[in-house]
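Here it is: the structure, laid out below.
The complex appears here without one of its protein chains, the remainder shown in place.
Lettered A and B in written order, each chain numbered from 1.
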Amino acid sequence: MTEPLLQVSHLVKEFGTRGSLLRGSKQVVQAVSDVSFVLQRGETLSIVGESGCGKSTTARCVMQILSPTSGSVQFDGQELTELPDEDLRRLRRRFQMVFQDPQASLNPRMTVRQILSEPLEVHDADQAAIRPRVDELMQLVQLRAGDLDRYAHQFSGGQRQRIGIARALALSPDMIALDEPVSALDVSIQAEIIRLLESLRDELGLAYLFIAHDLSVVRHLSDRVAVMYLGKIVESGTNEEVYERSSHPYTQALLAAAPIPDPILERQRSRIIIEGEVPSPLDPPSGCRFRTRCWKATQRCAEEEPLLTDPGVGHLVACHHPEEVNVVQRSVTDPQEHS
Amino acid sequence: MTVVLEAVTVSLVPARHPFLRALRRPQFAIGLGVLAFWILMIITVSWWAPYGPIEQAGDRLQSPNSSHWLGTDTLGRDVLTRTLYGARYSLPTAAAVIAFTVVIGSSLGALAGFRGGWIDTVIMRFSDVVLAFPPILLAMAVAAALGPGLRNTVLALIVVWWPIYARLLRGQVISIRHREHIEAAVSVGVPKRRILRRHILPLATTPVLINATMDFGQVVLLTASLSFLGLGAVPPTPEWGVLIDEGSRNFYQWWIALAPGAAILSVVLAFNFLGDSLRDVFDPRGRP
Partner (left out) sequence: MSEPLLELNDLHVTFPVSSGAIKAVRGLDLTVHAGEVVGIVGESGSGKSASMLSVLGLHGPAAQVSGSVRFRGRELIGAPAAELRHLRGGRIGMIFQDPMTSLNPALTIGRQLSEAVIVHQKGSKRTAGERAIELLDMVSMPNPKARVRSYPHELSGGMRQRVMIAMAMANDPDLLIADEPTTALDVTTQAQILDVLRRIRTERHLAIAIITHDLGIVAGIADTVNVMYAGRIVERGSVEDVFYRHEHPYTSGLLACLPRLDSRSELVPIGGAPPALDALPPGCAFQDRCPHVSLECMSADVQLAPVGATEAACVNAPIRGAAR
């Protein structure tokens, strides 16, 4: 097997909260708890989960926008957490990021030309080559080069996101991390951006680390999927394995909850309603973190944390009672309710 | 420091032609009008004024009449002329103070906000100490130590005023630092200095501009106060504070103090209006 482009091992990110005057102690939140995964060249790996699961934090740690508390992030064999500042800065040209909010991620005081030229300028590109490259980038994302001297706020949301993508492409990276790149967009614009991302990926051989909560978008784009809950990966595998042969109860609940625009299918599918809320990350449940909402929870789940291993289903699951179920296609006469 | 100056220029690129929109507001128009008036006076008064600022042109202590529209003072000098000439001292002094204060204070504040750590602590503690004093008292102390004269007044006021901008900019830098386009700049590989210069400071300068505009009036007032107390401009310089001082000693000759008082009032109001209008235009959503 060729060496992976990105190898994340035992990544941990903690945030300290200052203890209040009354409580006094400093409290620590583990947003990311011992997360490991691998991304191959040209592959699209998606990390899905609900809010607070740690997926965005994971992406930012991989990109070294945040410094991991512990763990290793290896890009093309180089350990990013140990690189000196300037070396890291130079290496960034090979891994770039597209952000969620198309408005907030573009400097409101810069023209598009300036925004797109900047990556090239700070990486010592040949001055004469910058202008044509910027024109080329606009073309790649299907925007008009004539609009280059406008400001970000003069564009629509979808167009701004294209500018963000163009910026990420400027240095011809090997990998792009995308943090919910289409969540803030209308449905019809989403489709355009997804198509753009697909064609760019195919044309340029890019690897994508795709962070999202929308399971339908992830289903469409990904080669492999990892599901996160409360800072941990609970299931990971290929697209087919996770969507059609999910084995972790949380994955199954997530898939059962995601709406499908198909009335007959919607009314026939298994309905899994898990009760309760996500526990506070300040005090996660002992053993398996999902056990407080899991219909299969047993004593063992409270005592022993399940490891992410293959229990014989062909992909990785962190559960003591994994059971392969196709939650998406299956039609049952009575919807199941689990609480 | 050059970093800040460059950032100010970059930030003047208008997002939405704010000045044209601003002109529609009566506040802005009045403020701009008064300012324009005084600038005109500063430039032209020596061309057309019938009397000189220290020329003893008539009888002493005349009340306003046809040859001396605002009367004369204790030495027979025309009050109107002296007041108009006074703008040549009061306004540029304030401008100098604001300019230096903004540049020095902002640089220190930006440094503190961006670097954090011990630099932040040191700068902030210094500014805390300065801010702990009532401004006029501190200004008096410094001015007294330095001696009379407008140049020393400028220095005294810079010492008193810089922490305000240091704090302002530090707060701005800290809040902007966490915005997504800064994260984007980091991920692109933009070096720290450039992030400060091109991504943080241009957005931080709008509140500074607004604040500086509104502070202008305060500084004029403070300058005049120092002169009034004998610690600023020295007579016969017709600085407005000096004029008011003279007026206070001739209380019943009300015209002597009224003119410079009205002049200061007009300037303070004008800059308050200007600052308010700028704030309405630039920060409608509370964001630069």
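The rule is simple: contacts are C-beta pairs under 8 Å (C-beta built on N, C-alpha and C of every residue); 3 or more make two chains touch, one makes a residue touch a chain.
The structure presented is a predicted model; accordingly, all values stated were derived computationally and were not measured.
> Wait, the hidden chain, what does it touch out of the ones we have here?
Every shown chain touched by the left-out chain: A.
> Which residue from A:V28, A:A129, A:I260 or A:L282 sits in contact with the chain not drawn here?
From the options A:V28, A:A129, A:I260 or A:L282, the contact with the absent chain belongs to A:I260.
> Pick out the residues on chain A that sit against the missing chain.
50-51, 156, 158, 186-192, 194-195, 213-217, 219-221, 239, 243, 253-267, 271-278, 328-329
Quick note on the criterion: only the chains that are shown with their structure count from here on.
> Cα centroid separation between chain A and chain B, in whole Å?
That pair's centroid distance is 50 Å.
> Given the complex with chain B, which residues does chain A contribute to the contact?
Chain A residues touching chain B: 60, 63, 65, 89-90, 92-93, 96-97, 99-101, 104-110, 118-119, 122-123, 151, 153, 164, 167, 170-171.
> Would you mind writing out the residues of chain B in touch with chain A in their complex?
Answer in residue numbers: 10-11, 13, 15, 179-181, 183-191, 194, 198-199, 202-203, 288.
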